[in-house]
Each structure stands twice: as structure tokens, then as C-alpha cells.
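The next block holds one structure in the form of C-alpha cells; read it before the comments.
Excluded from the complex is one protein chain; the other protein chains are retained at their positions.
And now, chain A:
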């Protein structure tokens, strides 16, 4: 776990961190690919929720170059399948997600990210 679909929904939430707090950048990653049953209708419905450029950059940082720079207006089945693969089948099992704004490191172990803030980051 830590699939890119989830990663695309997460931003740094340290108090007063509002600039460059999304997307979190991966490092020291252990990546596992797990085939998942396709539901392309779901993928298509989810498109408007995605931040496309964040997704493309993140996928590339993990070595997946299959997504086009610009979100297509018309999707071919092949493109949707590539997107399914990126969103649902890549799992970051170990590593870090780092905020480019404040530098907070969110560690991932056994596929579970620890996104608890430290005391000085909470802001009441």
C-alpha cells in the first residue's frame, strides 16, 4: 500500500505549511507491483478528483513513464489501463514521503505511512 491514488489525495498538514506542501515526494522507496482487477469505469469517474501534473511527476519519480504530460481529453482504453496500473497497482511499501515546503518526513513502513504530526507542528 501507499498507492498513488491515495498519495494524490495527501498533502503536508504541518501548521502554516501551505506552500509546496503537495505532492509529497517519495525517497528511499521499496516499490511492489501487485496486479489488481481493472475497473476502468471507476478510473474514469475518478479523473476529475486527480491532480494530474502531481500524478505524472510522482509516477515518473517512481520510474513509470506511461502517463502523458497533459491529461487527455479523450481516453483510449489503453491509456485508461496505464492509468489503472499507476493508480492501483504500484505500492510503496517502505520509504519516505517528504514535504518540499517544510521538509517534514512522513515515513512509510509495511505500507503504512505515519502521518502523525510532532508537537511543534500541530498548532493547537
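Just so it is clear, a residue touches a chain if its C-beta (ideal position, glycine included) is under 8 Å from a C-beta of that chain, and two chains touch if they have at least 3 such contacts; residues count from 1.
In this text, contacts and distances are computed from a predicted model.
Asks: Among "Glyceronephosphate O-acyltransferase", "Molybdopterin synthase sulfur carrier subunit", "tRNA (guanine(10)-N(2))-methyltransferase" or "Protein DOM34 homolog", find the name that the UniProt record gives to the complex chain excluded from display.
Replies: For the chain missing from the view, the UniProt record says "tRNA (guanine(10)-N(2))-methyltransferase".
Asks: In the whole complex, what residues of chain A lie against the chain that is missing from view?
Replies: 1-3, 5-6, 9-13, 22, 34, 36-37, 39, 41-42, 45-46, 49, 94, 106, 109-120, 122-124
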